[in-house]
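With one protein chain removed, the remaining protein chains of the complex are shown where they sit.
Now for chain A:
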Amino acid sequence: MSITMNMTATIPASSTQQAKPAGVHPRPALELQDASVVFGSGDTAVTALSPTNLRMDRGDFLALVGPSGCGKSTILKLVSNLIQPSSGLVLVGGKEAKAKELRIGMAFQNPTMLPWLTIEQNILMPLKIVAPFKHTYRKDKKGAFRDRVHDLLGQVGLKDFANHYPWQLSGGMLQRSNLCRALVHEPDLLLLDEPFGALDQFTREELWQIMQTLYLDRKPTVLLVTHDLREAGYLANRICVMSARPGRIISDEPVNIPQPRDIGMIYSPEFVEMTQGLRELIAQVRNA
């Protein structure tokens, strides 16, 4: 199946940016080598992830889609070092995933802002924990770090909410703060676990656009796990489809639409055709 389409006609010529060809960098940003995950042991063992190979180059925006329970989130947990592979290797920037040395930004479906901290303090948290920022955190508290947080908040339209507490914000605002927190320490790898899943359609589309802007500004390597095929098609430049449990990657196709993409595009016939194709593929593996 091919997920390609040409939308250049509707996009200004100045902003045409093609997905980077694979293998430009000698060391991929992320690499899974036959990584598998088995929970439990003996008769009760559950294979959450069959041996999987995946390679992402720097600046890739990869969307991982598939039926629920297929191990999409397991891959994220592997990469973020929350769980260890039962076999195989997880390499981030060529090194084995040891969260200590990595700069990972992660945003979950649940915004998980710490309720006792203001939005600003919440977003400052990664700078307090992650090297090299943490070494200068105490000295720099009032200066550059705060400016950095305020810049980010401005970019997502929350400039006036820095000193509010999480419970004073709506779900969409919380998720925007969550993106700021995931990006504030300039992560090498940004992991998004259905970050827009719990939002209404309008808020979601608004956040897709914000996410696209943040991505194009910074070009981090992004791994997005989602149920929403339109979200995958709009944001990613590569889509991987996973089979039902035990999960493995059954399709890996680029999305050849220049970025930035216009939000109206998701209602165009070509885009609908692409998501339909993905949908059928997932329907097949669900019933298989």
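Assume contacts are C-beta pairs under 8 Å (C-beta built on N, C-alpha and C of every residue); 3 or more make two chains touch, one makes a residue touch a chain; residues count from 1.
Criterion: contacts and distances are computed from a predicted model.
Novice: Can you work out the missing subunit's protein name as recorded in UniProt? Choose among "Molybdopterin synthase sulfur carrier subunit", "Fe-S cluster assembly ATPase SufC", "ABC transporter permease" or "Heme exporter protein C".
Specialist: The record names the chain that does not appear here as "ABC transporter permease".
Novice: Quick one: which of A:Gln33, A:Thr47, A:Asn110 or A:Ser268 touches the chain that's been left out?
Specialist: Of these options, the touching residue for the absent chain is A:Asn110.
Novice: Which candidate, A:Pro28, A:Gly93 or A:Pro126, sits in contact with the chain we can't see?
Specialist: A:Pro126
Novice: With the missing chain put back, one of A:Trp167, A:Phe202 or A:Tyr267 would touch it. Which one?
Specialist: Only one of A:Trp167, A:Phe202 or A:Tyr267 touches the chain omitted from view, namely A:Trp167.
Novice: Tell me where the left-out chain touches chain A, residue by residue.
Specialist: Touch set of chain A with respect to the missing chain: 80-82, 98-102, 104, 106, 108, 110, 112, 114-117, 125-126, 128-130, 164-165, 167-169, 181, 185, 191.
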